[in-house]
Structures are given as C-alpha cells and as structure tokens.
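Note that one protein chain is taken out, while the other chains of the complex remain in position.
Entry: chain A
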Amino acid sequence: MLDPFYPFDWLATQIVTHLLGLSVDSHLGASLHFFLYDVPKVLTLLITISFLVGTFQSFLQPEKVRYWLSGKRTLSGNILAAMVGIITPFCSCSAVPLFIGFLEAGIPLGVTFSYLISAPMVNEVAIVLLWGLFGLRVTLLYIGFGVGLAIIAGYAIGRLKLEHWVEPFVWELQRSHQSQELAQSFQSPRLTWKQRLQQGWFQSSQIFQSVWLYVVIGIAIGAGIHGYMPTTLVTQLAGADNPLAVPVAVVLGVPLYANIAGVMPITEALVNKGMPLGTVLAFTMAVTALSFPEIVILKRVLRPQLLTVFISLMTLGIISVGYLFNLLLLN
C-alpha cells in the first residue's frame, strides 16, 4: 500500500542510521526514529487538514445547518444532524448559543443533541492525530462509531421526552423570538475564495500555535516509552486482559480536552507496546465528546437531571464502543 508518509520515515531512518550511526533496533535509535518520524508527520498533517477544514467550513454557517435540520423529525433528523456534525466547526464556547438557536427553530431536543455530540467528537485535531498515528482505517472506524453514538444517544434523549429538563427560560426565549428573529434571518455576505482561504489559513495557524508544543512533548514522551518501556508492563496495566482499562481510559479522558494533542502520541507508543486500540478510541472519544468545559457551559441551559442523563448515556456509549472495538480489532 502506498504510504504518503514514507519520505518522513526514510529521512528519519537516514538520520538515525547514517548521521548518528545508531541502529533503529537499539533503545536510543528506536526512540529517536519515533520522534524524528512522528513530529514532522503529525505537524504536516495538522497544518494541511486544519487548513482544508477551515476553508471548507466557511461554506457551512450554523444558520444553514439549522435550516437543513428544522423540518426534520426524529431518527432521520438524528441521522442528518450527526452527519452534518462531522463537517461543521465547533468550539465548546458556541455550545449554548447553538443549543438555544436550534431549539428556537423548532428542531427536536433529541436531534439537537445528536448534533451537539457529533460536532465536537469528530474534530479535526482528533482526526489528524488518529490518522497520523494509527492509520486511515482506525480513523474511519472512529468517525463511524462517533456518528453512530451521536445518533443513538440523541434518539434516546428524544424518545425519553426530557424537554421539561431544559431550563424553562429557553422555551420562553423560543416563544418571544421565533417569529421575528427567524424571519429576518441574518444575511451573511458571500465570501470570495480569497477570503475563504484566508479563513482556512487563520484557523490552521491558530490550531497549530495552540497545539504544536503539546504534540512535540507528547511525541517525545511517546518516543521514550517506545524505546525503553518494557511491553509486559503495558500489557499488564492496560492490556486486553484488564477489563477495567476501558472505563479507566474514559474517566481519565474527560478533563483532558485541550491536551488531546499531547496525550495521543503517548497512546501511540502504548499501542505499539500492546495496549488495545479500542481503549485508545474510547479515550479519544471521552476527551473530545465529554469535555469538562462543555459540561460546565451546558449546565446553564440544562437541568441537572438532563445533564446527568446526557453524561451517563455518553459514558456508557463510549465504554461500549471501546469494548466493541477491542473485540473487533482483536479478531
């Protein structure tokens, strides 16, 4: 199979073997090769993909998404919402305005949740890291499971009819707003390609600036583990035989929202040493979909009961995905 990262591999090998005179099988050689290969690979992917996503996202305003979803009922709405969530921008600081905006347009609560789960879970940094570190197949499985989880959890929330656990002022807002606001819906000026590319570039450089250091540090730690940590230790702690590894990974993931960039390269080394991929994927999902800041923000509009239902559903879902993944990939 064609490996687009082969040049990086080749270059790293050349530096380690010829320039430094080390064997890639030695502890130090293996660590250095891991570092020299992963850093340029992940950073290149990060710049390229966030640039493409940023440019493409200028076509997708939340107003449009809201319009697409507004006529949809449950299930078909859940599916569409989860699909749209893959490609739309999401910043946890927009969660509440989006949530209110969607409900205002009459989009059912469950459908709104499908979007709210899918959009942050399938974020570009997570995708880049998974793709760069674990390959395309794992990335696609991650997206598939993430979308599946968003559909099921959103559908469940819709079926449970939990509207009364949304803070009442949201519904009052809806009544006062609906007719006037939506009628004179904001007209966004059409962007030129130059502006779209500028937006893409802005997004890309923002993401790069905020995560590159974490990536490098994470890969450095991963490189150390790769070269020096004995396999038996990892398999004992996080191996497939440890049934608690998946839930523990999920619990560890929730407070780590911003640092996924630093933690994922470490998991790459752990996977090489025998940690199962499902555990890593559960971890990734926990980091991006159940982020602590987002929960705090959502608390403004959701009663504690609904927040609890949301968190429990997600936790259960992510843990199941982790076990399922381990099962699928082991066979």
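Quick note on the criterion: a contact is a pair of C-beta atoms (placed from the backbone, for glycine too) under 8 Å apart; a residue touches a chain by one contact, two chains touch by 3 or more; residues count from 1.
In this text, contacts and distances are computed from a predicted model.
Between the listed names "Sodium:proton antiporter", "Thioredoxin family protein", "Transketolase" or "Copper amine oxidase-like N-terminal domain-containing protein", the UniProt record for the complex's undisplayed chain reads "Thioredoxin family protein".
The chain omitted from view is touched by exactly one of A:42, A:80 or A:100, namely A:100.
Among A:173, A:217 or A:240, only A:173 touches the chain left out of the display.
Residues 61-63, 66, 89, 91, 93-101, 169, 173, 177, 181, 186, 188, 199, 202, 206, 210, 297, 300-301 of chain A touch the missing chain (whole complex, contact as defined above).
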